[in-house]
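Mind looking over this structure? Questions follow.
Only one protein chain is missing; all other protein chains are in place.
Showing chain A:
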Amino acid sequence: MKRVSTFPFTAIIGQEDMKKALILNVVNPRLGGVLIQGEKGTAKSTTVRALAELLPPRPCIVGCRFHDDPHDKSNWCDECHEKYDNAEPETELLPMRVTELPVSATEDRVVGTLDIEAAIREGKRSFEPGILADANRNILYVDEINLLDDHVVDVLLDSAAMGINTVEREGISYSHPARFSLVGTMNPEEGDIRPQLLDRFALSVYITGEKDLDKRAEVIKRRLEYEDDPEAFNAKWAEEQEKEVHRIERAIKLLPQVTVTNEILRMAAEISITLGVEGHRADITLIKTAETIAAVDGHTEVTKEDLRTAARLALPHRMRRRPFEEQKLDWENVDKVIDA
């Protein structure tokens, strides 16, 4: 199949929150994904697909079906343990990818199933990896995630919980690592998303169409220019793309050095208590997001402003809402905690 060219990420106008949230997840794959909510035609899918062009290469074990990280032994699949527990694995640099999970996907395709060809040809029972295998250490993208079948959601939740996909079906007994950044897009007008799945997303952004007249005109101009000659358009933006890739790579290098003070930790805890969010995922995500923001901005200590930005991205979908009420007050409370 011929590769379809994609609209360059850096040429997308506005939608800064969405772009920022995506970049943060690339820089820190352990963040836990982003949910993008917005009305039709707000470049949700275009942006996610464009992200694929910016993804940095990272070391993988050669020949591993789950592209295991040679340095992360505790998350190796069984085959890698068998082969390399007592030997140095051969590694290669492979770029991170966007693996798409179509809404119509069946459960067996998602978790993997019996390899029918091997069964009929050789009478052997072996595992054929599914989408979750492909998604390990990659971005798992679900367009219209709110329309996903309930039982497929169950399966996603099950493997997202611990980063392992356990398959016990159709005569197959197998488990493999499945740690992915979940990126979902949805138009809330078309249906809601289950609270448990919602909580799995580290960040969430809500986007609307551009309101500024000049910017709107520029959106149209760029789109027309791109459609007229995609190659020329991409060439024009190549330098900008290159710069963004460098920025991401620099942030990845910087991230391990980022530190958090106790004061910031305390603020995160206080914010969670003030807002009455359930569980500990909110606090932990808040801090991890703030750390990643610091790395992207090029400093090594998390600041109050980093925390504020992180709160705007990590909390909206975790706030408790009472019927017929707005959430305005809650933001004031967050700011109060940070500025205290």
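Following the convention adopted for this analysis, contacts are C-beta pairs under 8 Å (C-beta built on N, C-alpha and C of every residue); 3 or more make two chains touch, one makes a residue touch a chain; residues count from 1.
What we mean here is this: contacts and distances are computed from a predicted model.
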item: Chain excluded from display, named as in UniProt, from "Magnesium chelatase subunit D", "Quaternary amine transport ATP-binding protein", "Succinate dehydrogenase cytochrome b-556 subunit" or "Imidazole glycerol phosphate synthase subunit HisF"; value: "Magnesium chelatase subunit D"
item: Residue of A:11, A:43 or A:111 in touch with the missing chain, whole complex considered; value: A:111
item: From A:199, A:244, A:306 or A:330, residue that would touch the chain that is not displayed; value: A:199
item: Absent chain, residues of chain A that touch it; value: 30, 73-75, 77-78, 106-108, 111, 114, 116, 119-125, 147, 149-151, 154-155, 157-158, 161-173, 175-177, 189-192, 194-196, 199, 256, 260, 262, 265-266, 268-270, 272-273, 278-284, 287-288, 322-324
